[in-house]
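This part shows subunit A:
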Amino acid sequence: MIEYGVHVLLVVLFPLLMLGVIGRVKALFAGRQGPRLLQPYFDVWKLLHKGAVYSTTTSWTFRAAPIVSLATLLTAALLLPLASGSAPLAFSGDIIVFAYLLGLGRFVTMIAALDTGSSFEGMGASREAAFAALAEPALLLALAIVCVSASAISFHEVYAALPWGSWGVPHPEILVAVVVIFGVLLAETSRVPVDDPATHLELTMIHEVMVLDHSGPDLALIHCGSALKLFLFAALLVHLLVPFPTDSLWLGALVLCTGALSIAVLVGVVESSMARLRLVQVPQFLVGASVLAAIGLLVVIVRGAQ
Partner candidate 1 sequence: MIWPFALAMAIQLASGIAALLFRRSNRVALAIGSAGSFIASLIGVTAAGQLLLSGGSAVAAMPWQLPVGELLVGVDALSAFFLLCIYLVSGLSAVYAAGYFGDPSDSKAVAPKAVAPKAVAPKAVAPMVFSFALLVVSMAGITLARDGVLFLVAWELMSISGFFLVTFEHERQEVRSAGTVYLIASHVGVVLLLILFMLLAQHGGGFSFAAITAAGAPGPYLANACFILALVGFGTKAGFWSLHTWLPEAHPAAPSHISATMSGVMIKLGIYGVLRVLSFLGPPPLWWSVSVIGLGVVSGVLGVLHALAQHDLKRLLAYHSVENIGIIAIGIGVGLLGQSTGAPVVALLGYAGALLHTLNHGLFKGLLFHGAGSVLHATGTKSLDELGGLGRTMPITAVTFLIGSAAISGLPPLNGFISELLIYLGAFRGAAVLQSEAGQSPGTVAALAVIPALALIGGLAAACFVKAYGTIFLGHPRTAACDGAADPPPGMRLPMIIGAALCVAIGIWPAAALRLVERPASLIIGGAEPLPPLGQFVAAIPLVALVLVAVVIGLIGLRYALMRNREVAVGPTWGCGYEAPSSRMQYTAASFAEPVLEPFAVALKRPVHADLPKGYFPAAANYEQHAVDVIAEYVLAPASFGLLSALRKIRVIQTGHMQLYLGFILMTIVVLLVWYLPGGGG
Partner candidate 2 sequence: MTAIFISMLAIPVLCAVLVLFVREARSILRICVWGSVATAILTVVCAQRAFSTSLFAIGRQLMFDSLSAYHALLVVGVFSLSSVYACAYFAPAIADGSFDEEKARGFGTLWFLFLGSMLLTVSSNNAGLMWVAMEATTITSALLVCLDRDQPSVQAAWTYLLMCSVGIALALVGILVACAEAQGVSPDSSSIFLWTTLRELAPQLSPGAARLAFIFALVGFGTKAGLAPMHGWLPEAHGHAPTPVSAVLSGVLLNCALYCLSRFVLIVEPSNPGWTSHVLVPFGVLSVAVAAAFIVHERDIKRLLAFSTVEHMGIIILGFGFGAYGAALFHTFNHSICKMMSFFCSGALVQRYRTRDMSKMHGTLGHESVAGSGFLLGLFALIGLPPFSIFMSELWIARAGIAEEHIVAVVAFLSAVALAFIATVLRAVEMTWAEAEGPAPDGSVGRIRLELVALPLALLFLLGVWMPQPLSNMIAGAASFIGGG
Partner candidate 3 sequence: MTGYAGTLLVVLLALDLYMISTSRLGACIRATALQGVVLAVLPLALTGISSSTPTSEVLRLVAVAIATLCVKSGFIPWLMFRTLRGRGESREFEPFVSLHLSQIVNGALFGGAFWIAISLPPAWAHIHTMGLGVGLATLFVGLYMTINRRKEISQVLGFLVLESGVMVIGWALLRQPSFIIEVGALLDVLVAAMVLGILATGLQASPDEAGVGEEGAQA
């Protein structure tokens, strides 16, 4: 019971902190002093207390979209083990459900973007659709690596059965999976090099331009959603990288948070050290990730043969 409580608390409270960390890291790289770590919380709080502006073109779809997409992410969060070795909702096959819940969220967001009838948002939606269609296989291939090498189809079994090398070093194929998932993370959470949340030139944005017309509480929900998405991927990576202490919940929470924060730092570093890819190169980036994952999968098969 207590661990469920911790789970929910982490889901609700922690993600925005990662955004803050990223902002801070980027500021440091840029030599600025930067916003406070808790700035995102204040932003959301402020947005939640604002009114809203709606386009005459939009319909109920537009209003429903932020809610549904956040809901899908929250539900997905309940499927993913965070602090402990298992999640509130754990069952065989939850990995696939997890991936597809993210898909549902994306679907709704794109629909909402088209609801505004603005060609900019349409453009963003179509780019989102294109990159998502390519990111999906990469993600599932990476998960397949993990599942096959652990021969299980649910997070808690996988985590329990992950093969570890000496000194808690993960196996090479797991590392491949980690790399791929990190790439997907960058794409899914619309980070550099795939997308740039900071820029406000509509023609180059992807995710930001989709939510251009959202305002007030809706926008707050969307911010929470993207932060949560980032957190979920981070949690996934942490569990794959670190042999998790199953006995103590608090230790687990600690490991998770530090891990997540360090991933946030890593993201910040990447964002400030890399340039954004040209749009035509993004598919190459994602397909490359899939190919890498496929190679890792072949490694698994060969290893299994020995």
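Note that contacts are C-beta pairs under 8 Å (C-beta built on N, C-alpha and C of every residue); 3 or more make two chains touch, one makes a residue touch a chain; residues count from 1.
Selection rule, in plain terms: all candidates are chains of the complex that A comes from, given by their letters.
Keep in mind it's a predicted model, so treat the numbers as computed, not measured.
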Checklist entry - subunit A in this complex: which of 1, 2 or 3 touches it? => result 1
Next on the checklist: Quick check: in the complex, which residue numbers of subunit A touch candidate 1?
Outcome noted: 48-59, 61, 67-68, 70-72, 74-75, 78-79, 89, 91-94, 96-97, 99-101, 103-104, 106-107, 110-111, 114-123, 125-127, 129-130, 132-141, 144, 147-148, 151-153, 202, 212-213, 216-218, 221, 279-280, 283, 287, 290, 294, 297-298, 300-302, 304-305
